[in-house]
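One structure below.
Only one protein chain is missing from this complex, and each of the others stays in its spot.
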């Protein structure tokens, strides 16, 4: 039912490592990421397991997307995963989108900024901004929300659409989540500018690295 | 008394870099890590200097264990060092275990979660959980303690066994350390589940990468 090469599996080149998750009691079946050919993976990225990465996603250096415990992950079109970001999930805890279970589901035009952590179970809807050094873990972030630098959103809370989480805030109860203000206009505009810049990167970086792409998205 | 190859030293392959610390006025003698063959080092790990890594330790991608200033480091069996974690130490400042000096001594079944920093001088006993984005620097953490996301424990404090540090807390005086509550049962169970998952990784990842191991723990 599944195709498991004996050794070494996965892409291995100086640019990045893309491969199967290792077989464990939780995840006995190794799966290979499905990465749209218009996505761009920077040098020094590590991506393993049951992961869908849609069109025009930009993955920066030193990103770990490690679906070896919680699984699967989904990253929607035009999202960007910036330097040092980590995606990982707890086993057997899920969010549900269109009747399918995911450990992590990230929508379209989402920004995960430098050094942020998105840890499943986690559902992030379209047009969300996840700030520098912040953590989103066991949370449902509705569309258009803005999480500022160093904030933590956790403990199963749901953020209503366009919620604004201040810098360094710890949103760990539903009560705190419910009281969050709307995103100020300057932050909304900031998030849009960041999106615009990052949506150019997959094409421009691919030109820099070459025109040929393998089935998993690596250019040469 | 020590064996110092002229150039380039250390393992260099697409997976990781393991090598000698560079000779400096503080650390004139280059030493090579001693890594048990049952430990697993992910691609994109950097490990140099006088370091002991015991059996069944899991080291995730983008981990830097850099014993080029404070030294030596010790990581006990069944511990896991997750993505983006940094171990580094100040020169000539030590913790003492069994009458030996260490810059960093990490016990058994310790979890250092994503993007955390453990900076010597630092002593972490068995069964401690170091949370996402947290920092432990110049501290003694007794067994079974749980440090939550984004917390900082520093300034030479000692945490009594089973201390619970809340998210984002700054524990920088002994008075604050002494007032910490015990670890809640749900966090204790969480830490155990994380241990169970990570203790499977060295064997399962090694199968994925190959059956042969070099003396320093790299599989192919």
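Per-chain numbering from 1; labels A and B assigned in written order.
Just so it is clear, a residue touches a chain if its C-beta (ideal position, glycine included) is under 8 Å from a C-beta of that chain, and two chains touch if they have at least 3 such contacts.
Fair warning: this is a prediction, and the values are worked out from it, not measured in the lab.
Participant: Would you mind spotting which of B:135, B:148 or B:163 touches the chain that isn't drawn?
Facilitator: B:135
Participant: Identify the residue among A:84, A:107, A:120 or A:144 that touches the chain left out of the display.
Facilitator: Final answer for the missing-chain contact: A:84.
Participant: Looking at the full complex, which residue from B:44, B:74, B:164 or B:205 touches the chain that isn't shown here?
Facilitator: Residue touching the absent chain, from the options given: B:44.
Participant: Determine and list the subunit B residues touching the chain excluded from the picture.
Facilitator: 7-9, 12-14, 17, 19-20, 22-26, 30, 44, 46, 62, 64, 66, 68-69, 84, 86, 88, 90-91, 115, 117, 119, 133, 135, 137, 150, 152, 154, 168, 170, 172
Participant: Contacts of subunit A with the missing chain: which residues?
Facilitator: 14-15, 42-44, 60-62, 82-84, 114-115, 132-133, 149-150, 167-168, 193, 197, 200-201, 204-205, 207-211, 220
Just so it is clear, only the chains that are shown with their structure count from here on.
Participant: So what's the Cα centroid distance for subunit A and subunit B, whole Å?
Facilitator: Chain centres of subunit A and subunit B, defined by C-alpha means, are spaced 26 Å apart.
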